[in-house]
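Report on the following structure.
Yeah, one chain of the complex is gone here, protein chain that is, but the others are all in their spots.
Chain nomenclature is as follows: A and B, assigned in order of appearance, with residue numbering initiated at 1 for each chain independently.
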Amino acid sequence: MNDKGKIIAGIIIFFAMVTSPFWYNMFMEKTPPPKVVLTAKAQAAEKCVRDTKYMKANHMQLLDEWRDTVVRKAERIYVNAEGKEFTMSLTKTCLDCHSNYTEFCERCHQYASIEPHCWDCHINNPKENN
Amino acid sequence: MEDSRRQFLKIAGVAALGMGTVPVVKAVAASGGHGPQPHTRKGDDALSATQWGLVIDTTKMNHELVEHIVEACHKTHNVPAITADKVGEKTAIAHEIKWIWETHYHHAFTDKHSNYMSEDVEERPFLVLCNHCEEPPCTQACPTEATFKRPDGIVIMDFHRCIGCRFCMAACPYGSRSFNFRDPRPFIEETNLAFPTRSKGVVEKCNFCAERLAVGQAPACVEASEGAIVFGDLEDPNSEIREVLREHYTIRRKVTLGTGPAVYYII
Partner (left out) sequence: MLEYAIKGDKKYYGWIAVLLGLIGVGFGFYLWQLKFGLGITGLSRDVSWGFYIAQLTYMVGVAAGGVMVVLPCYLHDYKAFGRITVLGEFLAIAALIVCMLSVVVDLGQPMRVLNVILHPSPHSMLFYDMLVLNGYLLLNLIVGWNVLQAERNGTHYPMWVKPLIYLSIPFAISIHTVTAFLYCGLPGRHFWLTAILAPRFLASAFAAGPALLVILALIIRKVSDFDPGREQIQTLAKIITYALIANLFFFGCELFVAFYSNIPGHMDHIKYLFVGMHGHGVLVPWMWSSMALMVLALILLIPPITRQNESVLAVACIMLFIGAWIDKGLGLISAGFVPNPLHEVNEYLPTFPEVMITIGVYAIGALVLTILYKITIGVKEEVRA
């Protein structure tokens, strides 16, 4: 056990490296969480397909359910708990209200370093002339 | 000393089991579910069938009409135009994506070759596309059920699930399927904003305009055909398509293979 000193030193250095993101956040200037902009239409609607808290945490799961239901079950109408009906479509429903992709969807995704593949196929600027 | 490791593992196992129940308890608590739950349904205008089919009246076809039909389909669905002037002739043929296209009789009906053919039929343009077979070899081949036969007979692609293995392309006896060898977006001349594009690495083909049927519209090719293409439910004896099939002699492609194609041709 005559390497004890080196081993303990190594463990401490490793621990420091692994927890470095937390030290960085504690002592350096933090990037503020993103501010998303609601379009006039979205503000007027007040409530999304589901309530805001649910959408923030679960919109990915909801979209997953939507895509399987539309393609595999051939059903296109979503009826939420209040009985309000929506067409299940990312571009035609979600982006119809939230038509400012760069100021809405992209902001949080960029902050969290997420690159969803949805936009490879689904059009994210249906209201702009392209 | 020997028992302490065993004891440690036992306690660790129980602890892990205990901690594993926390998310389950949380989920059960959250799914309170008082009152109506969200659900899904078909649209009121949605058209339905047991087996969708087409009858293409080739006697009414000419080059302009055929071109118009192909354009209607490809424009509606953002099918890319990977042409020779953009990528060179060889690559254009290799990477071509087509859902419906024009060909000649002896290419459409390879089992009905004849040395002495009616001049009219020899010159006539024939439209070929996915036949939405009753017993599709492509859906049998797909290892993820990314392509599958819907209850209404349409053989459809789930682009979210396709792994791009192209087994379905090998299986299709009609050559109806195309693969995205590259990103299609630079080659889409006029994007239809109401329909997605595809990404590179997935297979695509005619989807019988499932998105149009869902809102009560006829398939784009039918609408553009000026009556030369009829669509309907092959299993409904009272449908228009069945009426047309009773009145005319029709043929289908490669019938001996047993695939049961749902696209009929009036010669």
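As a working rule, a contact is a pair of C-beta atoms (placed from the backbone, for glycine too) under 8 Å apart; a residue touches a chain by one contact, two chains touch by 3 or more.
Everything numeric here is computed off the predicted structure, so don't read it as measured data.
One chain is not displayed; in the complete assembly it touches the shown chains B.
Within the set B:141, B:193, B:218 or B:267, the residue that contacts the chain not displayed is B:141.
From the set B:42, B:68, B:95 or B:124, the residue in touch with the chain omitted from the display is B:95, counting the whole complex. When you scan B:172, B:210 or B:234 for touch with the missing chain, the hit is B:172.
Contact with the undisplayed chain is limited, among B:68, B:161 or B:248, to B:161. Hidden from this view is one chain, which touches chain B at 91, 93-97, 103, 106-108, 110, 128, 137, 139-146, 161-167, 169-175, 178-183, 200-203, 254, 257-259.
Throughout what follows, only the chains that are shown with their structure count from here on.
Chain contact summary for the complex, chain B toward chain A: residues 35-43, 46, 148, 150-152, 156, 158-160, 191, 193-194, 196-199, 210, 214-215. Of all the residues in chain A, the ones that touch chain B in their complex are 50, 67-69, 71-81, 83, 87-88, 91-92, 117, 120-123, 126, 130.
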